[in-house]
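Yeah, one chain of the complex is gone here, protein chain that is, but the others are all in their spots.
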């Protein structure tokens, strides 16, 4: 069983959860989308995240999706989102998925946390409940959670909680936070892996600021793979050229709500999943939105061809 | 199996969940506190509410608490809180507890709802998911949920969702909302039961505005029982005299966080539960808080004796 | 010119701003309500607070109200609320009112502050902008501002900003915060004056925890004066008896929105102001609310008579 560490690098795709048109889980597509992500170059997957529609699943379904994804991933790294309103549920789900072979778990802060002290205490309690052997990803996503983690508070958490080995960085704006984390490490603080979210909309800048990769979703996960590979190898201009080609669609997918519909539309069109269905209360994309996405795809393909 | 209806009246105590000092569930005290509430005159119980520390339980624990409480209540009415981030979890828990014999379920709105339309749509989806035969209590508690349900939006929900038979009213300020609900009924809208929360801190006024009783917690549940009985029988002055005697403690218990510690302290002192322990992350009461509560209890008993 | 200091004690009433029925400022009542507050034993006034309807005034009106109140107070202490979205406006208003003879200014944090660092930086900027000679009251009122100031963050502000001499304490729950502030002072931190808000609903407990008095509003300001006097002189039981008599009305006045209508109703009834008018968008009290308040007043007077 491979676990994530503070040295983990690369692209961990936030996986969608595929549904049949009647709202049941589409297990066939769990296999196909898992294959798809790895074929496009993903280093790992993160399942049961917000964009994986995790809160819409029952606990039994969440475990079934985890079991199947882990089986299909056959040894590749799979992180599992376990955010829940209470510690007991987080602990229960974590134990279950780690026993199945997950590489770590991801925890976002609940929205009732406000002060630095509350946030630091929360992660201390989480880590104490899960035990020192479960590697934890801290999801720093204030636009969704409403919880603002300042740079000093994040530093305190890192110092107090050795098993938090990774930050899913999607503060916005957040470039300065990456630089600050790396600067503290240069001055002696232990390293954490920083994988970036927000649909990759700042990925070139993030990589150049010291991020280790991406942990986010997009209909074309090869974009993240290419940007990470090219920035790592120093071919920044090529990385930016590719990024700019994808950016109009990245931007479209980054819209809350509509964005997941767009992502699933692209994945369905590309054969990764059978239908773009979201489980209720997610609404299907309207016709004009589909048309907008199709236009963006056409232009993307043309631009990629130009870039060669 | 008795179900709650839009004619339900009386006092439904929001039950605490008792824990042993090691944080495990204290099943002995589940029985004793259930007995205590009914001995003090409760018409029903509501378990797994926010003040029942429900989010701190695993799903298995939540079901075990429900099963035991229902058994001990031996046919009396027990409502179960089933609020959860997603519909699937709400549906799953509802099915389980209704099968066990619950009288209905209570659902608070998730904090990401903002507009009237989002709130109305949410309750329509909940009710559709649960089916027409499960009586639902709408918990209207903006101080905790951050969701403000306007009087017109509440009216739309009542019209669209016949199985919502009861409102747990704890908007604050909210007296005008009770009057508006009753006025709409006088003009032909179907009736809903209105049971009031907020620790009972406006109970005399609420009863006179047309509420049907209380659904809240307090270390002395007989206070709610007496106020409801006396206002129903027209003995308003006596109701107010008693209420005023309890008010200093009601006020103390209404503090978020500290209040639950106070409530459990009183219940433990009165023998209803073995210890005042809250499951983590709830903190034990500080010594000065305990002293403040003891002073309030002493004064309460003295004042009750004066009132005869 | 008397200035507030970190040793200030007593009752500073949050003054209402009186309006004529057409919404214009009722200058006659500014004089009469100022007299009323001091006749009832106030040590000072705080004008242009949230409950003074300050945001509904133009800048010229705010200055006129200040000038008149200061003149009428003839040397007594008047603090002026100067909270505004930007530093320049705070600075401009502060300069104007201090030149007129205000004893200090009160500043609440703007709602876009979240992290400890943002809050500490904000007060540092305020204090730097106002200069070292203007005594500042920090208004800690999260229920209204949405800004949660943790005990450590408050400590950092006190250490960084010597001209913040007073905390208007209305965190809720907040008793532990008073104890923590006093404990830090016992261990060497400079003293701040702590005057309590929230309509006085925890005033006995707050005084016993170490508060220096009250800075809040209520239709019967003599309640605060008596509680502060009696707790200071050690007559705690008498203080509590009086407090308990007022508590049903204190509770009623503490309702956001409705509460100000209730307060103005009581003040008008007692002759302190000519009408209970709130400037728009404040709505007049409904008839049933007026009836509820009248009942509470009747019972209050009866109970005060009983207590002698």
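Letters A, B and C name the chains as they come in the text, with residue numbers starting at 1 for each one.
By definition in this document, contacts are C-beta pairs under 8 Å (C-beta built on N, C-alpha and C of every residue); 3 or more make two chains touch, one makes a residue touch a chain.
Just so you know, these numbers come straight off a predicted model, no measurement behind them.
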**OP:** Using the definition of touch stated at the top, determine which of A:21, A:39, A:128 or A:244 touches the missing chain.
**Re:** A:244
Subject >> Residue in contact with the excluded chain [from B:33, B:84, B:97 or B:149] >> reply: B:149
Subject >> Which residue of A:2, A:144, A:163 or A:179 touches the chain not shown here >> reply: A:179
**OP:** Out of B:28, B:114 or B:190, point to the residue that touches the absent chain in the complete complex.
**Re:** B:114
**OP:** Considering the whole complex rather than only what is displayed, give the residues of chain B touching the chain that is not shown.
**Re:** 114-118, 148-153
Subject >> Residue ranges of chain A at the interface with the undisplayed chain >> reply: 172-173, 175-176, 179, 201-202, 205, 208-209, 240, 243-244, 247-248, 251-252, 255-259, 286, 288-289, 292, 299, 303
**OP:** Over the whole complex, note the residues of chain C touching the chain we left out.
**Re:** 54-61, 84-89, 91-92, 111, 121-122, 125, 279-281
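The definition used in the following text is that only the chains that are shown with their structure count from here on.
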Original post:
Which chain's mean C-alpha position is nearest the mean C-alpha position of the whole protein set?
Top reply: B
Subject >> Inter-centroid spacing, chain C versus chain B (mean Cα positions, whole Å) >> reply: 33
**OP:** Just give me the whole-number Å value for how far the CA centre of chain A lies from that of chain B.
**Re:** 38
Original post:
What whole-Å value do you get for the distance between chain A and chain C if each is reduced to the mean of its CA atoms?
Top reply: 47
Original post:
Residues of chain A touching 2+ other chains?
Top reply: none
